[in-house]
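Here's a slice of the assembly, chains where they normally sit.
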């Protein structure tokens, strides 16, 4: 059986990466994700891997670009301000179709903000904070176990789609310590004929995003758009006591897990409240939300921001039922009671029984 | 089954280790558990605290605003966390540093543990944290001293494994103290 | 006679002033301030020259030095 | 103090510092460096015309201490922010206060180009050979073999390169008018540090161009040393690799 250990969320990410065969890490310190580079600085040399502290987040994402261009599994991690600096590089990864895993243990913003957990980077992650019309796959873990599991998945998806994959946690998800089952990774690596390994017995190969000829870039963009569309099959989400819910809460990541307790509190009071927690933020579980909108009387989105994912929920719900919202910008962590209370306000306002 | 606690004190008192050992023991006992430290810039005041939640069900929030219990190792912690504890909850106070009347709480049950004195009896004042942890499990019944003792191997860095016997003694001393209190 | 005033609430007990004093006039005390630091104490036994070395090197500006007005 | 009336205070806090406690760890040199800068602001009468660009590092809260106008810069960008300040208010006294992570890692391009342009600003560079605020990771100035949380086996020349000597590098640029490396680990060095700062302030107030003062500084917390040990390390290991002295002083004669 897999080993069960008590580890920090950030460590789970680092261990998941190593288990998935990632041997190249490039990063720059920033709270609250610094445990990841710290862990890997000790662990990478032991497995023959490379840990390199870059001079900046900009350098780190570009080192990743270089390493991943040769076909190896590579990762970088940072937190909000550092992720902003990586946007140009992420856009290049997407445009050049170079895979790579980027972890954002997001913190409160805007600007320097603070180091509280936050969900204010949802738009940046799901809409491509960089320039141009590209998307990254976004995985949003809510437990240390998911950190471990989804990091492994992130590498698979990155290789499968030749696309950057973002793991979006926050200060809570990174700092929490929980039991984690260290399942072993058993996939066999995907062939990468596109990788730069030296032009042995062939002509030089190019990885690039520049397309100057008339119409060439249009085609490239359509090809990418089709690829993003095809990612829909990777949709993941979790429901909790949702079957008969009249009020269905929708939340991801840390709020998603806190709401489990809120749902229990409300169920104890006899209210038919449930939870839908998107795990992939892009692709977004549109179908699941649409079906939920048909079944439930009301959807209510809760976020540690003034409202970002709520737009995706509204778009997915297609007005099949009302979509309410409770926003809680970062600065402290909301409690299950607080969120349960907010849910009750909507319960009453919408006349649910 | 559900238990939570905020463990707080000065930087050097080993409060994070207390939380770690407790959480580790809970995991080994097959419970769901989360441990959440306060970290980063906030650390620099010289105070430290962490929250441990133990449950049969998956733990939602690892942060608790009205905890079932609090373990306060110094006066600032007592002042900050004492008032937050639930009425039906329990406060474990480091009686070596905190005196009655120095903090407020709604909690019905307050255990005063002379950690330094008991630790010195075990032979090392730095074991005050383990004394307190023994008192916490003794007083709350959330786990047993044996379970904590077993957890030490996993929770402690191998460098400190030779200290395990002394740590176990401290745990026992704390647990014994509260059970005697209860009995009294 | 030169005097050094310790603002005990500001002292963090780092001991840098103790190192700095050529006359060994300062020592870490046993009392703790509200922040939990054992603050430094000034030994006013008359050896102090008012050189201000201690104050200059105190990171927390916890010391003030006084000297007789040169008449 | 029996005859208080006759006593004269020979050491007091500068007026440009607010009378509040620092958040710095015991024995951290940031505190002394703050005071030295504030003393020069007082000495030059610049409190009301100073604009500072704070950086991100342990000293990010410098605006809670300095009683002057301060703007917070993104990590590493203080020299660019200061450029904006100075170009829009050339009569102000403008300085940055930056750590080694901030200035020598992420902010390399900004410091090199501010220096190269000869921006008429003053840079206070606090080199404590570590990323202090984030908990002790390796910095570009971390010494060889030094164990940090991201160089757990000690900094290695082969994989991490040698510690970077910023003062020397910036001195090669035409735009750098004044550059010195100082320390505050003892009175002798502290006096030189004061002189260097004074010279840097002179440069800016006279419009002579870019001035740069590097402080070797201690970080007892992340060096995992007592304040005394850390203080001693500054004078020994640090100063051995980063020699103290004035590297450039184009108006010297």
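We just call them A, B, C and D in the order they show up, numbering each chain from 1.
The rule is simple: contacts are C-beta pairs under 8 Å (C-beta built on N, C-alpha and C of every residue); 3 or more make two chains touch, one makes a residue touch a chain.
Keep in mind that what you see is a predicted model, and the values were worked out from it rather than measured.
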item: Chain copy counts across the complete structure file, not just the copies drawn; value: A x2, B x2, C x2, D x2
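Note that only the chains that are shown with their structure count from here on.
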item: Centroid spacing, where centroids are CA-atom means, of chain B and chain C in whole angstrom; value: 38
item: Rounded Å distance, chain A centre to chain C centre (Cα mean); value: 54
item: Where chain A touches two or more other chains at once, by residue number; value: 31
item: Touching two or more other chains - residue numbers and ranges from chain D; value: 25, 133
item: Chain A to chain D touching residues, read off their complex; value: 28-31, 34, 37-38, 41-42, 45, 51-53, 55-57, 81, 111-112
item: Touching residues (chain side chain B, partner chain A) in the complex; value: 20, 23-24, 27, 32-37, 39-42, 57-66, 154-155
item: In the complex with chain B, residue positions of chain A that touch it; value: 4, 6, 31-32, 115, 143, 172, 175-179, 257-262, 264, 333, 335-338
